[in-house]
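Missing here is one protein chain; the remaining ones are kept as they sit in the complex.
And now, chain A:
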Amino acid sequence: MALDDQKPSGFKFVGTSPDRPDGLDKVTGRARFGADAYAPGMLHGAVVRSPHAHARIVRIDTSKAEALEGVKAVVTRADFVDGLQGEFGFVLENVMAGEKALYDGHAVAAVAASSQLIARDAVKLVEVEYEVLPHVTDVDAAMAENAPVLNDSYADASVPAGHHPNVVRYHDSGHGDVDAGFAEADLVIEDSFKTEATHQGYIEPHACLASLGGDGKGELWCTTQGHWIAQKTCAALVGIDTSQLRVTASEIGGGFGGKTTVFIEPVALALSRKANRPVKIVMTRSEVFRATGPTSSTSMDIKIGMKKDGTITAAQGIFRLQGGAFPGAPMEFSAMCAFAPYSLTNVHQVGYDVISNRPKQAAYRAPGAPMASFAVESVIDELCSQLDLDPIDVRLKNASREGTKASYGPKFERIGLVETLEAAKAHPHYSAPLEPGQGRGISCGFWFNHGGETSVSLALSEDGTCQISVGTPDIGGSRASMALMAAEELGIPYENIRVTIADTATLGYNDVSHGSRVTYASGLATIKAAKDAVGKLCKRAAAKWGIPEDAVYWEDGCAKPSGANAGNFDPMPLAKITKSMGRSGGPISGHFEATPEGAGVSFGTHIVDAEVDPETGKTAVVRYTVIQDAGKAIHPSYVEGQFQGGAAQGIGWALNEEYIYGEDGRLQNSIFLDYRVPVASDLPMIDTVIVEVPNPGHPYGVRGVGETGIVPPLAAIANAVSAAAGVRLRHLPMSPPRILRALKDKG
């Protein structure tokens, strides 16, 4: 799309922050989330999970559980489709183990009973005989020569010869000659980094209500970021036609990437079919931690060369990601995002996808990017510090701009990195004096953003109001943004528009609410669906006036003749046209569907002040500023909310959150008391600056804003800790014990 197709300015609705349409429901307890659905005759399901990190399943005896009064069905792997290949095969293996349990918490059977208490009692009566096998949970250990083999058939053709079978995918990219580049440098720093796995930590556990009959027709209600992927996957796993399963997305209590796949949904469907009753399953928090997607843990080596004037001469990174027991760790995203903020002549990046005895990783906000950025931006900071250069000036000197060949290949279109760096430099935070014991860190971050399959329908009512059906679950206020964009096009008040997240029977396939795509892609489709309806409205007016269609245009919610030659008619408001639409040609609707390709990449720069307590090793974040390019902020309050939420999650990742496995391969911290996400008293206010460099790929210039905000905090905080306490932490999280050890080693 050319820039001159874009609406340049003069927005009436876009850029305002009205109350969200689901606000009342959410503040009164009326909104229905995953666990808030009940059905007549409903049973409760519960899942039997492996206590072992790696074990052969010798025998499962369900007879005692089946004999318990109130138990109506028990399922095991035998109740699912046999012989699935590829991603569906991995998902099924994760949803219900076959020959082996591959991690602590791996599902091996499930029961449905007349109450949740009976279901949980029945779980204890399912007897599973295991042959315990050696296990491995650390990424470096899983790649080592004598590591236990999880599955010797998972490695694909990308993996060079000589690697352990746990290395299942390999990535290699870059351009230029890094050795020549390092030779030109005045200073080369090479360092190794590790990050521990974190969980998305959505407050709402996975929950669903399923009903499936022997006729192969089913209904599924679930909390999900994408009900079409749930429909397609569940249908494949239980062996029914996709279109025979209608999936409705509940209100979603947080996802952050972790609800882009299925876990309990196919299990509830299989139980329902066997019991011939609706079955509800709600995970416990411990099940969420043990068996749903955390992030990858990582091991990384970074080498960067710099001249005395701050010019980066070469950059190289090796990114090893453990993604649990199945292929899919986003190591290529780590590799591709790592150096994206910089215009580099010589760059080389390598990625390894490694399997281990942990739950299958799932996407988490810019998957793969925060860890890589932590490592790279820490080394850049160290170079700046040793060469006595300002970290923003160095980033500006090397910044990617429009036309730069990206470290991952393509040429950047119009991007806003420089604008975020300039805004950071000008921000009062950057020049504010620090208290003794405090340090300041900055970091940049990058994320691709995504388009994805998108289908939106819009229908006008006789009274001149509008209803819109979108297929992307609202994870942060997107219904408000859709209504604002439709109001802009139609010229009717925001309040006259109702946006609904439609079920799978209502629209064609919609990709998941991920990749920061909703405001971009569903927004683009909403605008185009509204334009489609506007075209029809103009046509009705033209017919009424007896003039050609192209002599009518749309402005301020009215059809107008396009000039004196077209005729002298009063503007015809939308409500007047819709009032008689039944007699003038029938209902008026708008529709648009596509897989838009112009998502527009996004950059951000964060500034953080941190204070380290030398006695306890606790780090306090005392001031935080997020500066990010939103392209165009449709609903600025929710854009700020995305910036703040991303920063808060990044702060948790940097300082506290980690999966801790024991020697026995069991997860030791599977509740919120032990897996500590940031609480209100841990954080300061989080200041935001919305930079708007329009994305050429969207009619209003929108760039997705959801993910980039979690990329810079890890390094920004590590850099602040280094400045505050004189210790460089290369292993996340920078929890008090790690900080104390580093302080002690420093002496």
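Here is the rule we use: a contact is a pair of C-beta atoms (placed from the backbone, for glycine too) under 8 Å apart; a residue touches a chain by one contact, two chains touch by 3 or more; residues count from 1.
We adopt the following convention: contacts and distances are computed from a predicted model.
Under which of the names "2Fe-2S iron-sulfur cluster binding domain-containing protein", "NnrS family protein", "Cyclase" or "Spermidine/putrescine transport system permease protein" is the non-displayed chain listed in UniProt?
"2Fe-2S iron-sulfur cluster binding domain-containing protein"
Just to verify: which one of A:Phe603, A:Tyr638, A:Tyr661 or A:Tyr700 makes contact with the chain not shown?
Missing-chain contact among the listed residues: A:Tyr638.
Taking the full complex into account, find the residue in A:Gly253, A:Pro278 or A:Gly617 that is in contact with the omitted chain.
Once the missing chain is taken into account, the touching residue is A:Gly253.
Taking the entire complex into account, which one of A:Ala648, A:Leu667, A:Val691 or A:Ala742 touches the absent chain?
Missing-chain contact among the listed residues: A:Ala648.
On chain A, what residues meet the omitted chain?
On the chain A side, contact with the omitted chain comes from 17, 19-20, 22-24, 26-33, 35-36, 38, 115-117, 200-205, 251-256, 282, 284-285, 475-477, 637-638, 640-641, 644-645, 647-649, 671-673, 677-683, 685-686.
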